[in-house]
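The other protein chains are all here in position, but one chain of the complex has been omitted.
We call the chains A and B, going by the order they appear; numbering starts again at 1 in every chain.
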Amino acid sequence: MSDLARTVEALLFLSPQPVAVADLAEATEATEGQVSEAIELLREDLAEGRRGVVLREVSGGFALASDPASEEAARRLLAKPRTPPLTQAQAETLSIVAYLQPVSRPEIARIRGVTSESAVQTLAERGLIEESGRSRFGAAIFKTSELFERLFGLAGLDQLPDPSRFDPSPEDARELRERLLKAGEQRAEP
Amino acid sequence: MSDLARTVEALLFLSPQPVAVADLAEATEATEGQVSEAIELLREDLAEGRRGVVLREVSGGFALASDPASEEAARRLLAKPRTPPLTQAQAETLSIVAYLQPVSRPEIARIRGVTSESAVQTLAERGLIEESGRSRFGAAIFKTSELFERLFGLAGLDQLPDPSRFDPSPEDARELRERLLKAGEQRAEP
Partner (left out) sequence: MPVADLDLDLDIFAGPFDLLIAVVLREEVSLLDLQLGEVVVAYVEHLEREGELELEVATEFLVLIAALLELKSRLMLPGPETELDELGPEEAVEELLARMLEYRRYRDAAAELAETFESQRGYLYRSAPLPAGLRRVAVDAAVAVYDPDQLGTALGDLLLEPADVDVSHIRPTVSLERRLRALRDALGRRTNFDFDDEFGNEDRLTQAVTVFALLELYRKGEVTWEQSECFGPIQVRKILPG
């Protein structure tokens, strides 16, 4: 293994984010071509199934990751799953996704009357919601996950409770969506 | 490389702290003997100078670290300045805490002959020592941290050099005593 390959391996090991070839070249004071060669060496050594760590090419550069085969053991050693109570913002956001899914990020904001970035992000990190594509306009679209159903003890989405405290309950999904949007717009501009 | 060695490598890669053999065994559902064998395999593969990453035995467990040869490149990439060396006051304070722990703030001051507030504070800020309670009289009591062992490359506190090594020789002590006595007599005479 060349000195440069060793250094590149060390850099990828230390960096919490993927590193671009250009940045590796700057840090190692080598050319991008030399770095690419070193990456090729590493790619062989760290191919899937060879070691506990694999080399991945992801958007923006290269990164080391643990071999997926070790996931179970890693979970036993390190997993610290968190299920703290939901905040009001999270509960509202989650209920919108649950009842209207698939639903886009701007739609959530329109219904809540406020941007809901951080609630969406937290729910996604905890695995309660997940991206299920993009809208025609490029906005992320969300749906609830299997984990969501487990954590709420639901056998299926049809087991979601009727929107309580509201009478009359909307008849169908389309009516629900329309009424949520209308109420949200009224909240946004009193 | 065995499956177990690969898994152990992955666990050490993921874990933010050194991992003890017992914990590795539990996570991998292997015996401690098997884990130790896997560690031996890794120790060879990750011996100094072979790859960019080395296996280290620190603080009661095993951890991966980048090879010192890549330090400069790593600091350029991560924009991390080199940690400053220990000042004389910090090194003295740290050695008192390391050997006498748990030790109170006044005890440190008594041995050093000067209050050691700022050294204690800096060491605590750098995470090398930590408060471990209060003495009967309310003074903060300190011990070294896990980070201390990691940064000093110690597998455990028992690897600190034997303090008797630093005892002045009997000749030194005798000479010092004589000088002090002589000074006392000179003063007492006139």
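Note that in this section a residue touches a chain if its C-beta (ideal position, glycine included) is under 8 Å from a C-beta of that chain, and two chains touch if they have at least 3 such contacts.
None of these values were measured; they are calculated from a predicted model.
S.K.: Going by the contact rule already stated, which one of A:Arg134, A:Arg174 or A:Arg187 would touch the omitted chain in the full complex?
M.R.: Touches the omitted chain: A:Arg187.
S.K.: Name every residue on chain B in touch with the hidden partner chain.
M.R.: 13-14, 16, 54, 56, 63-69, 71, 74, 82-83, 85-86, 88, 91-92, 94-96, 98-99, 111-115, 117-118, 150-153, 161, 163, 166-168, 173, 176-177, 179-181, 183-188
S.K.: Using the touch rule from the top, list residues of chain A that touch the missing partner.
M.R.: Residues 10, 13-16, 65-66, 71, 74-75, 78-83, 86, 88, 91-92, 94-96, 98-99, 111-112, 125-127, 146-147, 150-154, 159-166, 170, 176, 179-180, 182-184, 186-187, 190 of chain A touch the chain absent from view.
The rule is simple: only the chains that are shown with their structure count from here on.
S.K.: How many angstrom between the C-alpha centroids of chain B and chain A?
M.R.: 38
S.K.: For chain A, which residues are in contact with chain B within the complex?
M.R.: Residues 1, 3, 5-15, 19, 23-24, 26-29, 50-53, 64, 66-67, 69-70, 73-74, 76-78 of chain A touch chain B in their complex.
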